[in-house]
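A single protein chain has been omitted; all remaining protein chains appear in their positions.
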Amino acid sequence: MSIFQELANRDQVFDFLAPVQSPVDVRHGPILYMEDVNVSFDGFKAINNLNLTVDDGELRCIIGPNGAGKTTMMDIITGKTRPDTGSVWFGSRHNLLTKNEPDIASLGIGRKFQKPTVFEALTVFENLELAMATDKRILPTLTAIMKPEYRDRIDEVLQTIGLQELRDRLAGILSHGQKQWLEIGMLLMQKPRLLLVDEPVAGMTEQEMERTAELLTSLAGKQSVVVVEHDMGFVRSIARKVTVLHQGSVLAEGTMDQVSNDPEVIKVYLGEEA
Amino acid sequence: MGILRSLTLLLIALASALSLPATAQEDDPGTALLTNLAEAPNSKVEEALNAIVSSGDPRARGWLEAYGNNRLSQVKNTGQVVVVLNNRGRDWKIANPLTGENMGEMSRRELDRVAINNAIRGQLGGILAMLDLNAPDPDVREASAQDMMGKVDALLVEPLEARLELEESAKVRNRIEEALAIYRVGEGDLDAVEVLAGSLHPRARASLNVAVRGDDPALAAKAKQALSTIEQKLKLNRAAETLYFGLSLGSVLVLAAIGLAITFGVMGVINMAHGELIMLGAYTTWGMQQLLPGQPGLALILSIPAGFMVAATAGIIIERSVIQYLKGRPLETLLATFGISLILQQLVRTVISPQNRTVVTPEWMSGSLVINDALSLTLNRMYVLGFALVVFAALMLIMRRTRLGLEVRAVTQNRNMARSMGIRATRVDIMTFALGSGVAGLAGVALSQLTNVGPNLGQNYIIDSFMVVVFGGVGNLWGTLIAGLSLGTINQLLEPWAGAVLAKIIVLVFIILFIQKRPMGLFPQKGRAAEG
Partner (left out) sequence: MASSQNWLLRPFQERSTQLFLGVLFTALVVVTFLHLFMPQDSALHVSAYTVTLLGKYLCYALLAVAVDLVWGYLGILSLGHGAFFALGGYAMGMYLMRQIGDRGTYGDPVLPDFMVFLNWDSLPWYWQGFDMAWFAFIMVLLAPGLLALVFGFLAFRSRVTGVYLSIITQALTFALMLAFFRNEMGFGGNNGLTDFRDILGFNLRTDATRLGLFIATGIALAIGYVICRAIVASKLGRVSIACRDAEARTRFLGYRVERVQLFVFVVSAMLAGVAGALYVPQVGIINPSEFSPLFSIEIVVWVALGGRATLYGAVIGAILVNYAKTVFTGVMPDAWLFALGGLFVLVTVFLPKGIAGLLQKRHKTKPDDDTPTRQEATA
């Protein structure tokens, strides 16, 4: 059905040739707003009355022990998991709970998975090409051609993530760290307003970590970034504001110093780590 | 043949009855009874017969049967009544009806056949049944009372009523009352209608139907009411029967699918040769019966462990030779095992025969359990239903309570973790696959009692089995049980108005649509584990 509708709608061609802008209304402050969100799997409460607000242009780190609900939270924001109750808003206009993954992605929320997920059977260049913010419907995709400005944009990102040399190699042969970078590159191609980054430095060397930190901090301001990370050193190096999740709800929020001095946090999290 | 045999039986009965010190024939009351019958004019024959019946003489049945078969004759000279054993040719073999003693041959000219007219012959069945009503065995009495339904006439009423007085068994009393009521309804008796309102016997309905169409409006109205009561009861019974057939079909589906629920559901291995493992189980039963001719029951019982072992061994061979190399590639596993299923089918065709083989049903499994006139449950299906439940319970126990079950669950949830805890994952794989395959073999043993055993046996069940597992929710044994039983019942419910093929199509389409709605089946596993 939908394909026929698209065929029928071809007169609206100007609509989708227009550059994709995220019509996100952030005049009232937060770009992401989660209120009283609950999710349970077979009686297990993965998310328990979660309240979280992320401001436009903010770089937020989220930490918490295993099973605190970090990944589930990302699943909810990106439309993969539907919460039992609660509300999730992107800006003040878009109710994310009524949308599916591709819709949410086109609104301007990009996500990097915990396990680096790139298209291993495609080249690095092609991976970035697919991520590019263009019309992603069927027929435009079928007839898409590689315009010079697209090529320039991809080359630019290749430069940023340092994979120019490998541009025509299959993504499958990349090292773990390179895959992480490629995935971040794909996020950049999407030009999202909000980036959700799940454990970006897992398996990276010290140097790679440093470059990632640089990249993420440089993004903040233009885009909002939410980073979930285990590596406390890394979090300390980039974080301005940290949220601690525990058993599906927010335990503490504040600067790294505030949080790490919170007795509750020390008890449930840092205490165990140290 | 039939007549001869009954005559011989009769003679043996007579002989045994008279092995006591021989009484003088003249003193024997039988002589008078028989002579009376032989010499009665047409109008008195019934009376003569009733006299024989009410005499209570154990030989009466034989006499009446001989009479009905035109085998009772009177010797012209002496007036003695004899039984004709063989009435071919000129000289007939005769015997003494009182003692059973052979009397040699006699020319047919010297004999005078005791005449029987058609009206009497028609009643004879009822009269004979009347005789059986006096038998000591209550089952015989019940059967004969049932025989009498719709055959009661004015003459039988009195002896039946007399019998009713004496009768001790409630079942037999009910029957006799019903038989009498059928007669009385015909005579316009309003009270008799009430008696019939509880009966499911087709004769009872027939007589009520006649009454509805009759002239007596009061009777017709009452009969109509009674009929609708009966109709209600019948509906209930028919529902019970459909349910039984549905559960029976469901139990077959459960048996076929439960092994798959282990290999596919728990291990994630797509075994398209599962149907052929079922087939191997069925052929094992056949083979056992060939090895133990004349003892189908013993062979069947021995087939249960044998079928399990054969299929489990085949399963191990398949797992070791093919499936282990395709770990984590489910689509390839599907194709490879499909190839194996083709090979197994063709193997059976080449080695045994492309024709179907018959597996004998032992006596204790044939026949049916009669609940009432409208409902009887075939025993073999009941056994299979019970067997399915036992197999299911055993599997539940193995998965929940044994070390193997624990290890299987550990390996499926996190293979590497389980290995690091000292569980030998490969061994668990083999054991699980053998268990699932062995259960397929058990399904084959059970199926051999219900359907033809042929090379295509398994093919017919593989799609159904997968549907059951997927419908129930992969990895959930309870789901498989409920899915199997409910799909079987749905299928049976649809059959009366859609026909067997269309019912099957409807069920398939239903499942296809259901899977679209709930891809994880009836009882999905939720949460992060389900994503992996």
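All chains are identified by letter, namely A and B, in their written order; residue positions are counted from 1 within each chain.
The rule is simple: a contact is a pair of C-beta atoms (placed from the backbone, for glycine too) under 8 Å apart; a residue touches a chain by one contact, two chains touch by 3 or more.
Since the model is a prediction, treat every value here as computed from it, not as a measurement.
Considering A:K45, A:K80 or A:R211, the position touching the chain not shown turns out to be A:K80 (whole complex). Between the chain not shown and the residues A:L122, A:A202, A:A220 or A:I266, the one that touches is A:L122.
Mapped onto subunit A, contacts with the missing chain fall at residues 1-3, 78, 80, 101-102, 105-106, 110-111, 113, 117-123, 126, 129-131, 133, 136-138, 141-146, 168-170, 172-173, 186, 190.
On the side of subunit B, touch with the chain left out of the figure occurs at residues 270, 322, 325-326, 329-336, 338-343, 345-347, 349-350, 463, 466-467, 470, 501-502, 504-505, 508-509, 511-513, 515-519.
Throughout what follows, only the chains that are shown with their structure count from here on.
Separating the CA-averaged centres of subunit A and subunit B is a span of 66 Å.
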